[in-house]
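These notes concern the structure reproduced below.
As you look at this complex, bear in mind that one protein chain is not there, while each of the others sits in place.
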Amino acid sequence: MSGAVSGGPLLSVRDARVGFGTVRGLLRAVDGVSFDLQAGRTLGIVGESGSGKSVLVRSLIGLVGTGSGAIVGGEVRLDGQDLRGLSAASFRHLLGRDIGIVFQDPMTSLNPVMKIGRQIGEGLRLNRGLDSAAAARRAVELLVEVGIPEPERRASQYPHELSGGMRQRVAIAIAIACEPKLLIADEPTTALDVTVQRQILDLLQREQRERGMAMILITHDLGVAAGRADDIMVMYAGRAVEMATTREIFRGPRMPYTEALLRSLPRLTDPTHTRLSAIPGRPPDLARRGTGCSFAPRCTYRSGRCEAEEPVLSREGGRGFACFNPLGTSGGAGA
Amino acid sequence: MSASAAEPAIVARRGRPLSWALALPLAWVALVVFLAITADWIGLPDPAAQELILRRKPPSAEFLLGTDNLGRDMLSRIIYGGRTSLIVGICAPFFGFLIGGAIGMSAGYFRGKVDLLAVGFIDILLAFPTLVLALTFVAYLGQSLFNVTLALGILSIPAAARVSRANTLAWANRDFVLAARTIGASNWRILTREILPNVLPAMFAFWLVAVSVIIVAEGALSFLGLGIPAPQPSWGGMIADGREALDVAPHTALIPAAVMFLTVLSLNFLGDMVRNLVDPRRSAL
Partner (left out) sequence: MHWLARQALRLIVVLFCVTLLTFLIVNILPGDVATAILGGLATPEDLAGLRADLGLDRPMLVRYFDWLGSALSGDLGRSHRSGEPVAQAIADRLPVSLQLMVMAQVIALGVAVPAALLSVRRPGGLFDRLSASAAFGFLATPSFMLGILLIYLFSVTLDLLPATGFSPMSEGLWANFESMILPALSLGLIEWTVLMRVLRSDLLTTLKEDFILLARAKGLPPWRVLLQHALRPSSFTLITVVGLNIGGLIGGAVIVEQIFALPGVGRLLLGGIFNRDLILVQGTVSFIAAGFVLVNFLVDMLYAVLDPRVRHVRFRS
C-alpha cells in the first residue's frame, strides 16, 4: 500500500507553530518550523531542553493541544494527506496505525497498573482488528523481537517488575506493534543508565532499518544523533537554526550554536582532562522575544546586525542555517 | 528573570481581591456573629416564650420568620440558636486543637516512641465513627452546652493532631531549626519559637474548616435530641421539631435548615479560601 506520491516525502511539515497563552503573554514554544522526512530515513532533532523539539513533534501528532490551552498552527502532511484537516476519529486511527512513539522515561510512559502484554496488544486490537488471543500472541512475538528473555512470563508482569532498559524495550515494542510508517523517539535514552543507552539506540536503529520506517530521533545530545541519524535539524528557542546531513554537520557546522553544541561533546581524540566547553548564558525567555537572533546574546560571533534583525533559515546547496555570520565564511571567525 | 525557562503557567486565579465569592460569605458570617453577640440587646422576644394560640404561624410582619409548634418566635430562636452553634463551633475545635496540636507537634518533633504512642492514640480515637462516639460521650456526660462542647472537642483531637504532626515533620528538619539546636536552644524553645509559628497558619486554616464541621455535628446531636437540652434553642433541634409539622407548617423546618446551610456554606467558602492562601498545593481538595 502506497498512498505516497512517488518520490514525495513521507512527512512534510510547513511552518509549524505552537503557542501557549500564559500570564506573561503568548509563549511561542515552536515558531515556524518546516522540514521534510523521506520514508526510511532518520531525522535527528537536536537542541537544549526547552528548545521546543518535543513540543514540535508532539504537536505534529496531536498530543499537544487538548486541555493545555496550546494554539497549534501550520501544515502537516503524512503520505501527502493533510493531518490537520482530518476528523478526530480518522486522525486517531491514522495515529495508532501509522505512527509509533517512544517517550523519554519508560517508568512514566507505561501504565503502572496494566500488564505489559495487554499494553502491547491494545493498539493491535484497536488498529489491526486482532482478537485478544491473537493480540496476546503477537505481543509475545514483539517482546522476542525487542530482545526480552522469557517473553511469556514478562507479558503477564507489570512495568515495575522490569528494569529500566527492559521497560524501554517494551515501550519500543508498543511503538512498532502496528507496523507504523513513522517512528518517533523522544529522548529515548535520557532516562536510562549509560550502559543500556547504546543497546536501546541499536535496537531502535535495527527496527527502523528492518521495517523501512522513517524515524525522528529527538535528543539534546548531538553524540546520540551522530551515528544514527541521516539528517540533523538543530533547534534553538523554538526555531530550526540549522539543517543538514549528519556528515555535513560534523564536518563543519555553519551556525555558531551548532558549533557550540559540538564543542560540548567529549571526543576520543581530545587529550585527557580537556575541559568541555559549556555554552555560556541561558536560552531566551520565549514569552519575551526581542528583535534579532535569539542566540545572539550567547554567540561569540555576533555582529550589530544580529541584534537588530532576525536571520531566517536560508538554504545553500541542500543545507540550511539561520545566521548572518555563518562559520566557514569571512564573517564567521571560526573559519 | 528573563532567562528562566518559561513554562506555560496556568493563570493564577488569585486576582479579584474582594469578589462576590468572598464578600457574600463574609457578610453572612458577620451577620450571624453580630446577631449572636447582640441577641440580648436588640429587643428580641424571649426564645422560650410559648404562645400556643399563635403556633405554626407563617412569616408575617409580627413574626418575621413565623412561629414554631409551640408558638415561639422563630427569628428569636434562630438567633439564639446561632449563638449556641457558634459557641460550640468555635470552642470545641479550639479545645481539640490545643490538645491535638500539642500531641501532634510532640509526635512530629520527638519522633520515635512518642510518635508511635501518639499515632496509636489517634488511630484508636479514629476507630470510632465520630457521631457514635459523640453520642456515647454526651449520653453519659449528660446534656449541657459544656458537655456537648467537650465531647465534640475531644472528637477534633485526632484531626488536629494529624495536621500539626504532618506540618511539624515538614518543618523540624529545616535549617533554621537545626541552627537553633546547634546553638543549644531547648526543645521547648524550638517547638514554641521556631516551629509553632510555622505550623499555626495551617492549623488556622484547618480550624476554620473544623468550625463548620462541628456546627454540623452539634446540629446532628441536637437533631437527635442529644445535644443542647430542650428549652434552649439550637438549629438542629429546631429542624427536628419542624419535622413533625412538615406537612402543615414546612417553614418551621425549612427556615432553620436554610440558615444552617448558608452558615456552613459560607464557612466552607472562607475556609477554602484561607487554605488556598496557606497551602496552594492542597487547593484541589
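Order of writing sets the chain letters: A and B. Residues in each chain are counted from 1.
Quick note on the criterion: a residue touches a chain if its C-beta (ideal position, glycine included) is under 8 Å from a C-beta of that chain, and two chains touch if they have at least 3 such contacts.
Predicted model only: the values in this text are computed from it and were never measured.
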Next on the checklist: Going by the contact rule already stated, which one of A:Ala16, A:Ala29, A:Ile101 or A:Cys323 would touch the omitted chain in the full complex?
Outcome noted: A:Ile101
Item to check | Absent-chain contact - pick from B:Leu44, B:Ile87 or B:Leu131 | outcome: B:Leu131
Checklist entry - So which of B:Ala27, B:Leu141 or B:Ala230 would be touching the chain we can't see? => result B:Leu141
Checklist entry - For chain B, which residues touch the unseen chain? => result 120, 123-124, 126-133, 135-137, 139-142, 212, 216, 219-220, 223-226, 236, 239-240, 242-243, 246-247, 250, 253-254, 257, 260-261, 264-265, 268-269, 284-285
Next on the checklist: I need the residue numbers on chain A that touch the omitted chain, in ascending order.
Outcome noted: 58, 61-63, 67, 89, 92-97, 99-101, 103-105, 108-114, 122-123, 126-127, 158, 160-161, 171, 174
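Operating definition for what follows: only the chains that are shown with their structure count from here on.
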Checklist outcome for this item: In whole angstrom, the CA-centroid distance of chain A from chain B equals 54
